[in-house]
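Here you go, one structure.
Note that one protein chain of the assembly has been removed; the remaining protein chains are unaltered in position.
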Amino acid sequence: MSELLKVEGLSVTFGGLKALNNVDIQLHKNEVLGLIGPNGAGKTTLFNAISGLVPPSTGKFSLEGKNSPWPKTHQLANLGIARTLQGVGLFSGLTALENVMVGAEAHASKGFLADLFGTSGKSEAKLKARAHKALAWAGATAFADKLPSQLTYPDSKRVALARALVLEPKILLLDEPAAGLGHDEIEKLANLISQLKEFYSIIVVEHNVEFVNKISDRVYVLNFGEVISSGPFEKVRQDSAVMAAYLGTSIAADAKLGTGN
Amino acid sequence: MNTFISTLITGTANGAIFALAALGLVIVWRGAGVVNFAQMGQAMFTTYIASNLINSGESYWLAFIVALISGSLLGMIIDLLIMRPLAHKKSSSSTKTLAATIPVIASLGILAILQALAGIFWAGEERGFPTPVNSFYFKNGAGTLPFSAFNLFVIGVVLIVLLLLTYFFTQTGVGLGMRAAALNPEVARLSGIKVSRMRTLSWAISGAAGSLAGLLITPSTNLSPNTLDLILIIAFTAAVVGGLDSPLGAVIGGLILGIGIALVTTYGSPENVFLAILFLLFAVQLIKPNGILGGKQVRRG
Amino acid sequence: MKNLMVSDLVTDYGHVRALDGVSFIANAGEITTVIGANGAGKSTLLRTISGLEKAKSGTISWGDLEITNLAPEAIVRLGVAHVPEGHAVIPTFSVLENIEMGALFRRRKNSTDVKVAISEVLDLFPRLAERIKQSAGSLSGGERQMLAISRALVSRPELLLLDEPSLGLAPLVVEQIIQSINQLCRSTGLTVLLVEQNANTALAVADHGVLLALGKVVSDQPAAKMRADSALRSAYLGY
Amino acid sequence: MKIRGSQTKRWVIGIVAGAVASTLAIAPSQAIPVRSEVGVSATEIVLGMQLPQTGAASPGYKKVDDAMRAYFDYVNSKGGVNGRKIKLVVKDDVYKAGLTISTASTLINKDKVFAMVGSVGTQTHISIIKDINRRGIPDLFVNSGYSGFYIDPKKYPTSFAALGTYVVESKIEADFLKKNYAAELAAGKVGILYQTDDFGRNVVAGFKQQGVIFPAANTQKFVAGSQGLGLTAQVQALQKAGVTLVVIGAVASATAITIGTAAKLGFAPKWLVTSVGSDATTFKTILASQGQSAAAAAFLLTGVISASHAPSPGEDTDEFVVAFKKINTEFNTGAADDKVWDNNVLQGMNIGYLTTAALMGAGKDLTRKGLIAFMEGKGATLSSAALSPLSYSSKTHEAYNSFWIGAYDANSVLKPIGGTRVLNTTDSADGPITVSTYKRPAIAADALPKVG
Partner (left out) sequence: MDKGKKIWRKNLIKSLTLGVFLFLLSFTFEPYNQGQLALVLMLFIGVLSLTVLTGASGQISLGQGALMAVGGYASASLITNLGASIWVGFLVAVSATAIFGLILGTAAARVSGPYLAGTTLVIALALPSVANRFESVLGGDVGLIVDFGTPPAWISNLIEVGYEQWQLWVALPVALTALFFTSNLMASRAGRSWQAVRDDEIGAAVSGIPVARTKVIVFVVSSAIAGLGGALYGLRGLVGPSVYPVSLSLTLLTAAILGGVGSIAGAFIGTLIVVFLPDLIDWAISGLAISEQFSNYLPSLLTGVLLLATIIINPAGVMGAGHRRKH
């Protein structure tokens, strides 16, 4: 099985602090990868490094087997990588539909002059159609014309998801998609993600472990900026290093004792 | 007398005043997160008040004190009436991105109002402004020394103010509280410091510093509603050169500007002064965006 | 002796409901620890108690006083000190200035008293005494955490709200800090509300444990019992 | 989209409504009104004027309009001109050209003035002169010495000066230097400080025309309006260059700063100040508000050389001064400060006098064309308080071509150097300098001009 995305030996330092240390990640086609770990483990930093928001100090980046330099953030879209943001990150002055249209622009034929002379109507219409489709996927059709400030938090997360989906990327990076959602909504999201898996390869950063368990094929556990365990969730969960990271050392020992019994 | 030395001294005396004005900008920027474009408008207003007092026969020193007090009061009023409500106002989502620019616009509105009021009260008339001490250059036998008692007075006053402010900010509890409120409002509040009161205080101190700059510069520039606009630009440039976050930087920036302008005027052409200021401003922002002594943090705004 | 009583507390963090009807009591003179996974609402709980976040509904009582939605600077004055997450010190300040900051509001009352308070916290963390003139930015992570705690302690609080002191610190340092707090609590009768993700370490010193998950209390029992509770592991690792 | 669709609809409705409303409204405005001359009725003549009444450029000048109005009020009290009262509408342009354009539009279109009189300022007047001329509106007695406005009447047929041009004055001053300070000129001991605008450059040009070229080391300048940065460096440079006579080509406030600064530096050269900068009132006001005593300010002004085309306002025996002073006391309704008798008030009175004369000369059937024709044809025959004749003709619209050189005495009165007043005459071009033989006609007993 070939890797769609491969990150090798990634390190990121802030000042003197090592936020990520020699991290290797592989993402296969049509796979959902969970990225978990306690607070401050470096999950979001890893996402930010992949999406070019923080510069890596070392590390190799390869896409579909081809080595490439670390992408700049705005190049991600063209590489077929879409990402959602933790703080949702919608454009507050644009409607939900327009938000999604912005996401689709990487696919649109570009032309400042066409915009200037108002002849971009056709591609506008295309963008709009694509955006509507993406909104439909994310279950957000109903509020296409609403401003982000008029949306509930779960609804705005749907719009953010639609904005990522509209790119029709190869890889979808979802940053805490379940945070702030209620139980039912999390259920729906899990279903959606398993549908999306048919078309996309997905990496999810999430602290709701139950959710991660439900959706992921494999997980990576980070702590102190290092991968401390990886593999199928069930296996990882039994890993004493993971327990120690989450619960503290002695309780992990207790737990191990418990399973031993 | 040696041209270079006299240029240097003239530049230093003016630079000290620019430093004071720049310091006023820095104090409000650090304390309240606002670059106050109305600062020298406030100074213009209080200098007119002082000028009126002097013209009506009161002593210079009474006018001096009244100007400083009204400067700090004006600063406080601006904070309480305008800036605090603006800061407390929940920014609606559509204007969130303008949040950083709204105080700037507010300060411009204040400037417009102050200049209009100066027109209404004083017909915008151009006036001279006296010096408290003799401004005749010292004589040394037949020659003239390159400085006057007033030059010494200006440098002395600015030095004393700088020392007082340094003492205030580093050695007193209130000063510590103001710095804390500026650097990390949340930790400051958790330490029991009343952050909004500290902000008002920084407006007051900055207002007084600006007023003092106005009192000291107008003897050589005259007083009119617009003369001090120039000083604002110079002070802003000085603050950016030194680093908007750094009080010491403001002082150094002020001196650089003062001496630089004197040198350009003497050895270059006075027509190039503005272009030189513009050039300096661009150069600093491109090469060292946080200024000579600015912090490392990404600039706000 | 004052207890902290939280009832039916609801707080929204941005658009997200972070606390959804939280009730518990932290007994005077005890260490109560609030544990739970990421995003459970632990930090929001402390921030609501100290006034940094506004409660949507519910009450927070400190002894006989209701302190719900008072300003943080007022709450400190009532003897409730909060050490927020992430080694909250001012890096450009010296160690001494950081500590003094916490005593500013008391200074006028009695300045010798403040001096005594400062020397007391320095006794608790002798490493800070050695670095008293250094800037806080030059300290190690553990030292910064000690400094943040000292800043809170110097206000002579009766209730200390401590948010994830272990975050990003080596286990040995965590142990040391937790033990100092434990010792302080036992010797002075200080009430401590300790938020921790590192459940074991926290439960080891605490008298009582409150387990939060998705903004709700899922377990509230003596610490010793909680360590054996399966709800704990399920909250963290999804069993 | 729905929203946008409905918006388009609203636009369409707007179009229709607007079109209907407009076509309805067009009808009456298409009717051609019976034309009489704008701004003139059986009982009134409306005149417009703009000047900096406030702001940095206002010192001194802001008194001119009050003096003019006082004179017109006097004329009106005597029955006006041909039975018509003169009404002066004044607009403050704060010396900002953008505003001048707007206030001019107000005067022309809203106040419907017959003519502009006495407008102050070069930079500001430049912005409207073309428009005023195109409309054929008389633009009389402009208070600017910029020769570009007047020397080519084909370009600006309606504009006439109220002052001698800067070039004429400078040429005469240069001539004075050559005759009285030849040694200093030869030794390179004469310097200049000027502001880098049309005025300053015209001054330099006038001296140059007479062969007075200042060595680079003796030449200092500043950007007009930027005296806010102080002029210390420039004055120090002149001091260092060792000059003993300094020509100042700057406005009065900057002149005051210059001379005040020099005093502080212990630098006491002979000063030659162009008439624009030697306004004694402004000079003394600024020095006084700097804390100099009245005596000290007067002391600094004493001995300063300047030029004038008129009597000094301090000449209490001059018949025009006496008459105008009396009218000022009785009729000036300006603010207390603005009524104080000085050369600005004298200038305002004089423009009022000249305006009245021109209106009289243009006759009962007052038209713009008639007024301009009179100015070109007979304008040069008008007399005024000035000691110089007027030069108006179809070839030039310059006003005074003669200046006398004097020095301020201890009472701040400009007195002829050597005791007798000599008027020199020249033009704004390369013409020679000659001594004028003009004798000013006397003022009538009722202080009204007698024309025709």
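Note that the chains are named A, B, C and D in the order they appear, and that numbering of residues resets to 1 at the start of each chain.
Criterion: contacts are C-beta pairs under 8 Å (C-beta built on N, C-alpha and C of every residue); 3 or more make two chains touch, one makes a residue touch a chain.
On a predicted model such as this, the values are computed, not experimentally measured, just so you know.
J.: What shown chains does the left-out chain touch?
T.: Output: missing chain touches A, B, D.
J.: For the full complex, which residue in B:Met44, B:Leu230, B:Val251 or B:Leu293 touches the chain that was left out?
T.: For the chain that is not drawn, the touching residue is B:Leu230.
J.: Thinking of the whole complex, not just what is shown, which of B:Val104, B:Leu248, B:Leu263 or B:Ile292 touches the missing chain?
T.: The one listed residue touching the chain not shown is B:Val104.
J.: Using the document's definition of touch, tell me which of A:Leu10, A:Ile25, A:Leu167 or A:Leu247 contacts the absent chain.
T.: Within the whole complex, the residue contacting the unshown chain is A:Leu167.
J.: Among D:Asp92, D:Asp318, D:Asp342 or D:Glu398, which one is in touch with the chain left out?
T.: Only one listed residue reaches the unshown chain, and that is D:Asp92.
J.: So one chain is hidden, and I want to know which residue out of B:Ile27, B:Val240 or B:Leu293 touches that hidden chain in the complete assembly.
T.: B:Val240
J.: Considering the whole complex, not just the chains shown, which residues of chain B touch the missing one?
T.: So the residues of chain B touching the missing chain come out as 29, 34-35, 37, 82, 85-86, 89, 91-92, 94-98, 100-106, 108-113, 115-117, 119-120, 123-124, 229-230, 233, 236-237, 240, 244, 271-275, 277-278, 281-282, 285-286, 289, 299-301.
J.: Under the stated touch rule, tell me which residues of chain A contact the chain that is not displayed.
T.: Against the left-out chain, chain A lists 51-53, 73-78, 82-83, 85, 89-95, 98-99, 101-103, 105-106, 108, 110, 112, 114-125, 127-128, 145-147, 150, 163, 167.
J.: For the chain that got dropped from the picture, name the residues of chain D it touches.
T.: Listed in rising order, the touching residues are 1-5, 7-8, 11-12, 14-15, 18-19, 21-23, 25-26, 29-30, 53-54, 92, 95-98, 101-102, 105-106, 108-110, 122-124, 126-131, 134-135, 196-198, 201, 223-225.
As a working rule, only the chains that are shown with their structure count from here on.
J.: Would you mind pulling out the distance in Å between where the CA atoms of chain A average out and where those of chain C do?
T.: Going by mean C-alpha positions, chain A sits 33 Å from chain C.
J.: Between chain B and chain D, tell me the centre distance in angstrom, where each centre is the average of that chain's C-alpha atoms.
T.: Chain centroid spacing, chain B to chain D, equals 37 Å.
J.: Touching residues of chain C toward chain B in the complex: what are they?
T.: Touching chain B from chain C are residues 50-52, 71-73, 76-77, 81-82, 84, 88-90, 92-93, 97, 100-102, 104-107, 151-152, 155.
J.: Would you mind writing out the residues of chain B in touch with chain D in their complex?
T.: Counting only chain B, the residues touching chain D are 1, 3, 6-7, 10, 14, 51, 54-55, 60, 119, 123-131, 135-137, 139, 144, 146, 148, 219-228, 230-231, 261-262, 265-266, 269-271, 273-274.
J.: Where on chain A is chain C touching in the complex?
T.: 38-40, 152-153, 156, 176, 179-180, 207-210, 212-213, 224, 237, 242-243, 246-252, 254-255
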